[in-house]
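All protein chains but one are shown at their positions in the complex.
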Amino acid sequence: MAYNRCIGTRYCANNCPVKVRRFNYFNYNAEVGVGYGVEAFPSAIEKANRKLQALVLNPEVTVRGRGVMEKCTYCVQRVEKAKIHARKEGRKIEDGDVITACQAACSTNAIDFGNISDEESVVAKKHADTRAYGMLEQLNIKPRTMYLARVRNPHPRLKTTQQIEDLATIEAHHGHGGHGEGDGHDEHAADAHGEAAHNDSAHSDEHHGEEQHAE
Amino acid sequence: MSDTNSEKIVHGMMAEFTTVDTLLSACRRIRDAGYTKTDAYTPFPVHGIDKALGIKPTILPWICFFAGLTGTCIALTMEIWMNGVDYKYIISGKPFISLPAFIPVAFELTILLASFGAFFGMWALNGLPRFSNPMFTDPRFDRATDDRFFLYIDAKDERYDAAGVRSLLTDTGSDYVSEVLEDNTPKEIPRPIFVIWGVAVAASVIPLLCVLLMRVTNSSQPRFHIFMDMDFSPAKDAQQVTSLFADNRAMRPDVPGTVARGQLIGSLDVMTGIDVDSLQAMNAPQAQRLVAAFMQDDQAAIADEVTDVAKAEDDKETPSVMDTTPWVTENPMTVDSELMARGQQQFGIYCSVCHGMDGKGNGLVNQRAQEKGFDTWVPPSNMHQDTLYSDKYPDGKLFSTISNGIRKMPGYAGQIKVEDRWAIVAYVRALQKSQNATMDLIPEGRKEEVKSAVDAAQKELQRQADEAAKAAAAREQK
Amino acid sequence: MSLAIPNGLDNTVERPGERAPLVLGNTNYHDITESVCQVAERKPSAGWVGGFLVAFALLQMLGLLIVYLIYTGVGVWGNRAPIFWGWPIVNFVFWVGIGHAGTLISAILYLFRQEWRTSINRAAEAMTIFAVACAGTFPGIHVGRAWLAFWLAPYPSLNLWMWPQFRSPLLWDVFAVSTYGTVSLLFWYMGMVPDLATFRDRSKNKYRRMIYGLLCLGWSGSSRHWMRYEKAYAILAALAAPLVLSVHTIVSFDFAVSQVPGWHTTIFPPYFVAGAIFSGFAMVLTLMIPARSMLNLEKLITIRHLENMCKIILATGSLVGLAYGTEFFIAWYGQVPAEQFAFINRAFGPYWWAYWTMVSCNVISPQLFWFKKCRTTPWIIVVVCIFVNIGMWFERFVITITSLSRDYLPSAWAYFSPTWVDWGMLIGSFGLFFTLFLLFCRTLPVINMAEVKSSLAKQHHMAHAAAEHGEAEH
Partner (left out) sequence: MSEHAAPKFKPADDPTFSLPSSLASLQLPLLGGGLVALIVGVGMAFAAESESMPRFGFSTYLTAYMYVLTLALGSLFFVLIQHLVRAGWSVVVRRIAECFMILILPLAILFLPILFSLFFEGRLFVWTDPNFASAHGLDAKMWATKTSFLNAPFFIARSVLYFLIWGGLAVYYWRGSTTQDETGERAATDRMQYWAGPAVMLFALTTSFAAFDWGMSLAPMWFSTMFGVYIFAGAILSAHCLITVVSYVLQRHGAMKDEITVEHYHDLGKYIFGFIVFWTYIGFSQYLLIWYGNMPEETEWFFARQRGVFGGLSIALILLHWLVPFLGTMSRHIRRRPGLMAMWACYILVMHAIDIYWIVMPEARHLVHENIPNLGGALGLIASILSIVGMTALFVGLGLRVASGNRVIAVRDPRLRESIVFENL
């Protein structure tokens, strides 16, 4: 997502099957001297200039005005910071180096973030879990974010035949055999960008039927 | 008319016809007569006339073909270079050079350039635009675009001979034959046109110059921005105002129910000081309200609820000295020296200013208030009255008082962390004990030490008392 | 001239082996010139002035709304997540579709040697250009930062040094619509050059003469010029024919390359093209029928012309119906739940009213044209065509909005409601269209005189040949 280049056709948002994108329909920051139109301007040229310089030197965040699409960046600034830190120490990035904002705010530790190309990382292990599934994976969209199916504990006598079958045949996590031409995501993965695993207990996932006793 | 004719250049001879068929037969005749520099002028394309006049086919299709080919090449080169070489951008898992996706633009550019080829090629081959044409001098020629057909033989033709041509044309059945003369309208272009042209050109350059100027100027001032876009950061700082939210605060308070990281300690009992399970059993709605208020993270509401809980008990049929609120009776923290130290520190910071370092209710604030004699001043409680001892005033109630305040005392939940409040409770208990301590409470190992310390203190007191007595005696002697 | 058909004869009946005349009345070349030129030369009628004022007022409204939109932000429309594309895109596709008829009549019917196109192609082409102008307005202002819309051009933005993304269908669209607009303009203008010369030669007024003289490039009617002109016209027609198909195809790609259920279906390109022709012809008829009686052009735009257009409307309407059916069938046959849901939702979901409006207007109403009576009665044609226009607008509404409002994740579903700005812009775009069209009627040749004369000549020639042949047989 190149925010500076975005002119807001909203095509990406339309076609996003998981509808994660949101759009700045208006300028929500009109009154702080950075808005559109003259009323924002008069007193603040010098200040605005300083802010502009600050923006140039700010490697972390781009800020978006109206007419620009919004998207989760996986806290790219935190990822970058952690990478720089790891490089300084001459080591690879490790679990816990990057704590994304959502992860930090989540009181139930439902979110894990890390490097999926590192097989020892928590996310990689959770991705390999039988309960892991990607949202709308059948569309070949190769999602990086995985969810863990809800754990339920039906009485054996209340299980449906489907559940019994599924439990009998349950194996390692299945993805779609990659037979698309695209390999962009693989490159992303190699980039030590992280991967989130949501342990979303509220997400009821009926068709998976991989319920197991856990509690 | 004849005298003017002699002064002007004769371009050729034209004849007028009224039907297509007569025109065509006339064309064939003059073709067969060997004239080559001929042309016909018709209001619509007449089929077969190119053969009748011997007009050669045009090369226009080739121009179009090559123009179209150029379009394809430009488009593909542009796409491959831009997306495949110069600016590689991963999108929707497609390769950088995705030929299928490049086809539409290539197709459109092919058509566009081929169309330009056809359109402007036609202009070029026909020598258009050509605004001055000797044919136009004859007013009858105006009907060449309406319903008349004209045949023209150019004077440059090798066989041209005015009389012969005139008779040939009259022979073909034309009822009007006339010489085509040089246009006698003035050739100069009117001056105002040049002026307008010049002004227009000059004016059209101005915006370009402005843009250029803005691009090359070095200035510490920001460029003029019609649209601010993302040049300036709209991030808000703390303590700023915004009109976006009803409370005008730019910094948003926590979402209700938020518990800061590391602040979720144990259960609700720990957080309120009330044994919520017992309260649930006694007064379920009350308990639910308390929990709800707590989820809202609204200190005032919690305080109200807690006092309500306490009050509800007080208001019961017989006002009882005994508080029946199910307070937590035991400090949920592990009471050790560390906790004590923490409690002492926190007590020193927050409580001692009113209650005094020893808890007797005579802190600096109180002293000052007494000195000033404020009549609304309610003196802080003395921690050492027996109603505040743990048998009458359970730990939970004390915790609740610290958190939510009592009488003039404000709640300290906002300032002191939960753990620290419990630490204060523990410390206050220690303070209370310290006033009524007996030797039995001292651990064996330290009894001697304490005894000697007490003895030393008593000795010192004795010494001071003696000295004071001596001094008093001495004064009396004087 | 004696062979011309008396005025009022029904030229919708055609005996096999004889071609019915396309120009009625005891007409000669000069009559054609007169009847076409009088439209522009006489004083404007009260009806024209009134119509123009209304249209122009609506155009002003559109302009003001655009200013308001750009000043405030695209949130003034009803577009909300997940319906990121709302009415503006519906209007865009609607107008682009209408913009297909002119070039189609001019190019494809020309290539198929359908001579009846000659009386209607000019006005239809003009409509194409005006419709493309209306269409072009919407994507331009639709983007969040309209002032940066020029970034869509393959131009390296100076501060970012980036290129546009050629793998995006939206960029194809930019190229397709702009190429289409340009080529249609060339085609229209080129067809007009000889007629502009007629205007020039008839002008009494010096300035008129100068302006038309400049516009017609000094056209003289030379046979050499005509020969190259006709070649160029044929080539342009041959280029415009695939172009006109490609434009709506590419518009359909905007939808069909995505994974949105209800959008991603391979029938979209031909189906969009059929729909475009369908709506375009309906619009041409809607305007042409009142225009031909107001401008006294009944002899040139005859019932036969109308009937032929009705037949094309019937054919394309049925094709569109077939495509609706095929979509439903394949959605069921394909057994992809999301796809199935999308189609059931279209027909029976919250937008069922839009869907059934679309079906009844687009598929059912043109079926009236199976009856000759309906094909040859102007007011019935107008009524049906207005229904078709409404239906085609709803088709775009159905495709764009129902698919977006309910796609894969129910958590993201929403219902679209337009704002007053949406309404204003839709109405305002009609203002733009009619302003341009009314100006066109007053200033430019509304009928291709040269071609009509040419077809009259052919009509005479054929009648002549038939007469000779008849004599020979006797």
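We call the chains A, B and C, going by the order they appear; numbering starts again at 1 in every chain.
The criterion applied here is as follows: a residue touches a chain if its C-beta (ideal position, glycine included) is under 8 Å from a C-beta of that chain, and two chains touch if they have at least 3 such contacts.
Remember, it's a predicted structure, so these values are computed and weren't measured experimentally.
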item: Left-out chain, listing which of the shown chains it touches; value: A, B, C
item: Residue of B:47, B:166, B:289 or B:417 touching the missing chain in the full complex; value: B:47
item: Residue in contact with the excluded chain [from C:314, C:342 or C:426]; value: C:314
item: Touch residues of chain B, complete complex, unshown partner; value: 20, 24, 46-48, 51-52, 61, 65, 92-94, 100-101, 103
item: Touch list for chain C against the chain that is not drawn; value: 14-19, 111-114, 169, 230, 234, 242, 245, 249, 253, 256-259, 264-270, 311, 314-315, 318-319, 322-323, 326-327, 330, 332-336, 370, 457-458, 461, 469
item: Residues of chain A in contact with the chain not shown; value: 138-140, 176-177, 179-182
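Methods note: only the chains that are shown with their structure count from here on.
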item: Innermost chain, where centres are averages of C-alpha coordinates; value: B
item: Distance from the mean Cα position of chain C to that of chain A, given in whole angstrom; value: 45
item: Distance from the mean Cα position of chain B to that of chain A, given in whole angstrom; value: 19
item: Of all residues in chain C, the ones touching two or more other chains; value: 145, 148, 162, 168-169
item: Numbers and ranges of chain A residues touching at least 2 other chains; value: 4, 36, 68
item: List of chain C residues in touch with chain B within their complex; value: 28-30, 33, 145, 147-148, 154, 158, 161-169, 171-172, 175-176, 179, 182-183, 186-187, 190, 194, 197-198, 200-202, 213-214, 217-232, 235-236, 239-240, 242-243, 246, 250, 253, 449-451, 453-454, 457, 461
item: Residues of chain C defined as touching chain A within the complex; value: 71-75, 79-82, 84-85, 142-146, 148-149, 151-152, 157, 160, 162, 168-170, 254, 258-260, 404, 407-409, 412
item: In the complex with chain C, residue positions of chain A that touch it; value: 2, 4-11, 13-15, 17-19, 21-27, 36-37, 66-69, 135-136, 139, 141
